[in-house]
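Certain chains of the assembly are absent from this excerpt, and the rest are unmoved.
Chain lettering (A, B and C) follows the sequence in which the chains are written, and residue indices restart at 1 in each chain.
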Amino acid sequence: DFRHALEDVQPLYGVSDEELGKSIRGGILHFSDHINTILDEGRLYVNQVRRKETTTPLMSIAIHGPPGSGKTALAARMGIDSGFPFIKLISPEDMVGFGEMQKVQYLEKTFRDAYKSPLSVIVIDNIELLVDWVPIGPRFSNTVLVALKVLLGKQPPKDRRLLIFATTTQRDVLQQLELYSRFNADIPVLNVNTQNELAQVLRKTGTFSDDDMQRAIGEIQQITGSTDVGVGIKKILTAIETAKQDENDMPGRFARVMSQAIESRGYRMDTEFA
Amino acid sequence: DFRHALEDVQPLYGVSDEELGKSIRGGILHFSDHINTILDEGRLYVNQVRRKETTTPLMSIAIHGPPGSGKTALAARMGIDSGFPFIKLISPEDMVGFGEMQKVQYLEKTFRDAYKSPLSVIVIDNIELLVDWVPIGPRFSNTVLVALKVLLGKQPPKDRRLLIFATTTQRDVLQQLELYSRFNADIPVLNVNTQNELAQVLRKTGTFSDDDMQRAIGEIQQITGSTDVGVGIKKILTAIETAKQDENDMPGRFARVMSQAIESRGYRMDTEFA
Amino acid sequence: DFRHALEDVQPLYGVSDEELGKSIRGGILHFSDHINTILDEGRLYVNQVRRKETTTPLMSIAIHGPPGSGKTALAARMGIDSGFPFIKLISPEDMVGFGEMQKVQYLEKTFRDAYKSPLSVIVIDNIELLVDWVPIGPRFSNTVLVALKVLLGKQPPKDRRLLIFATTTQRDVLQQLELYSRFNADIPVLNVNTQNELAQVLRKTGTFSDDDMQRAIGEIQQITGSTDVGVGIKKILTAIETAKQDENDMPGRFARVMSQAIESRGYRMDTEFA
């Protein structure tokens, strides 16, 4: 419950990267060059906060991209790699059933704890869910939104330095909510977009023989009538597992599941990235 | 009351398929091939969750189709057939008079219980009712909706595996609410659509003599001016019972009741599947 | 008060038709053939629920028609005639000043009581008032609405059988609220529509001499410029009483009051049955 949850925040001084670690259970596959670009940029901001001589004791970075593209895993990676003594993941998963005020208290307590460490990282996951965003209405929690706005701009106390990573699939929503411009910088994360990138994923996971891989990718092209992929790494890893259950025709099943994912993409695209 | 209801959730480890069993009181009539396809697909996902070597300890499947098409019965069938040690039906029927927060607590508690079993199935019935969806306004419970979104994506603890089936008549609503895309896969359920399928239902329930059946189907075609049926199995089974009360003209009564069902379908179609 | 009201629900096993009886204080005048058709249909559904061999332990029937057309009286008649051991009228009149949650608890308690009897009838009167429907806004109680939706579809426990009659003037509203399609069947109730039907009412109540009746009906036609009547039996019975107070010119007064009723009908028609 809530009381319990508040106590959970406490691991002051000392990495609490268990939760963060869970987020990268699937590892980070380097299926494209942009993965390195992202991780490099992360290191730049880590340094800007870490170095005593800079005048920016607070930096906040928005990590945005389509659903399942790997935002949480990458934010977790960058957070853990910082080596900062206080690391904390703030996730809607830990706030199921919280009221607006409880969420704000939880946020506020986490920031207060972070201010106690000389160097801290806070990863705020899925920021649009945290503010209860639903496009119908639209509805969202103004109380949580305003708290986030304020916390993103609040200077830490003297000699304290804080780096914030926040993930979202809804950049434009955050812009309309006037939350996005409060970040100091942003990092885009991309889908697996080309056949080449898809092949990299399949190869690095050792899913198919080269022949089967060719066949699968060929069939996808045939079904969808295009060489575009445009599916998040997360969905692809799940599709591989579903295909594995089909003993008769694993590459064919993979092609069908992937094709469906590619085609159903349309709906989300329209509403979320228009 | 609520306290009572929360205690009801407890049957950890050990199949609690009583409620689920109630949902298939009318059996599963194999009036068409697609019934087998549905059950096969169910087995695929059961395996994907069950097998230790897969990296997908959480799978969620949306079962969608028109009202009365048999969604709940089929979900129950697949759940029971999994043989998983924890099986639980979450139904709006058990939450009459619950406030939003109580619903969320009930959901949260059920998931927490499920996480205690190495293998669990949760069937969430009638998901649009669970979020209090009403198209006028529209209105719905944002609190319950956000809780569902989060729970559908929350990874179970280490060595725990969870399969979720959720039924709905309102796929497009769930899409607008941005809940639908959080499912890993979906299974469509269809109405009894052709005269042939209707005949199968009548035959397998032993309702009429062959002559009476022909007459009934013929009259339906005459009244509605079409060979299309497009009515859910549930309504057909009820119509059979109503007809049985009319001792003078059972086939005629059946034809009239069915025709009315076929014609009044229009309204629902427009609002729900446009 | 509320506590008191909840206790009122208790008459388990044993007809509590007092309230229902009050609803037919004015009797049922057979001013047209359709009155018999309605009562016949009612008996059909009573049988479908009563007989052990049917597989439909739950049937719900919507009784709809214009204001004052006799819906409540007819529902009460059919309920009482069933002879079921548990009969209960759920009316907004017994819930004045109840909050949404109290209404839901009252509903839920009534259904729970009904489930204790092997055979039960519940008459839900004025279902659009029960959900606090007001067309401006529009506004309504989503909590009560969802509770009704769920209760209308909830199977009684083993060996329990339940018949629900619900009255409404607002069929289209219930359709928009997606409540209407949850009924298994519906029965339309009509106004007193023709001069002939009106004459039947006047004759059976012994209001006028034949001459006065002719004069009254003639004057109505003159004032309204039409032979259509289209007024509910309830309003007609009230008009007769008002006319009786006018000692100088009873038929003339009746004609004037009826004409006004016929003409003011327009407004309601537009908003409610468009």
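Methods note: contacts are C-beta pairs under 8 Å (C-beta built on N, C-alpha and C of every residue); 3 or more make two chains touch, one makes a residue touch a chain.
Keep in mind that what you see is a predicted model, and the values were worked out from it rather than measured.
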| item | value |
| --- | --- |
| With 3 chains placed, the number the full structure-file assembly comprises | 6 |
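Keep this in mind: only the chains that are shown with their structure count from here on.
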| item | value |
| --- | --- |
| Copies chain A and chain B - rotation angle from C-alpha fit, nearest 5 degrees | 60 |
| For chain A paired with chain B, centre-to-centre distance based on mean C-alpha positions, whole Å | 33 |
| Centre-to-centre distance between chain C and chain A (centres being mean Cα positions), rounded to whole Å | 57 |
| Chain A, residues touching no fewer than two other chains | none |
| Residues on chain C engaged by chain B in the complex (per definition of touch) | 44-45, 47-48, 51, 54-56, 59, 101, 104-105, 107-108, 138, 140, 142-143, 145-147, 149-151, 153-155, 175-178, 181, 184-185 |
| Interface residues, chain A side, partner chain B - complex | 22, 25-26, 67, 92-93, 96-97, 99, 129, 132, 134-136, 139, 237-238, 241-242, 244-246, 257, 264, 267-268, 271-272 |
